[in-house]
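All protein chains but one are shown at their positions in the complex.
Take a look at chain A:
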Amino acid sequence: RSLSSGSEGESRLARVLRERFPRASSIRVVDISGGCGAMYEVHVESEEFRDKRTVQQHQMVNQALSEEIKHMHGLRIFTSTPKP
């Protein structure tokens, strides 16, 4: 099972993230491998991250994408909480 390239992969990852972070106010996925589906940047803004250390927030994203990560070369994660 290979990760789809380009925007297909981006949509799929975004869909998984939306399912795992239902309270997310913003989700953005960018293929940074030139469309090869090998490396992604994910940006998730959610209330679910409030009062959690960055490493815990990133760990939540790692868990959410654990299956997909197995097929990636790399992943960059940016998490934040919405402005109150």
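Worth a mention:
Simple rule for what comes next: a residue touches a chain if its C-beta (ideal position, glycine included) is under 8 Å from a C-beta of that chain, and two chains touch if they have at least 3 such contacts; residues count from 1.
One rule holds for everything that comes next: contacts and distances are computed from a predicted model.
When the listed names "Aldehyde dehydrogenase", "Glutaredoxin-related protein 5, mitochondrial", "ATP synthase subunit a" or "Phospholipid-transporting ATPase" are checked against UniProt, the chain not shown comes out as "Glutaredoxin-related protein 5, mitochondrial". Touch with the chain omitted from the figure is made, among A:Arg23, A:Arg50 or A:His73, by A:His73.
Contact between chain A and the unshown chain involves residues 1-2, 38-39, 54-55, 58-59, 62, 66, 69-78.
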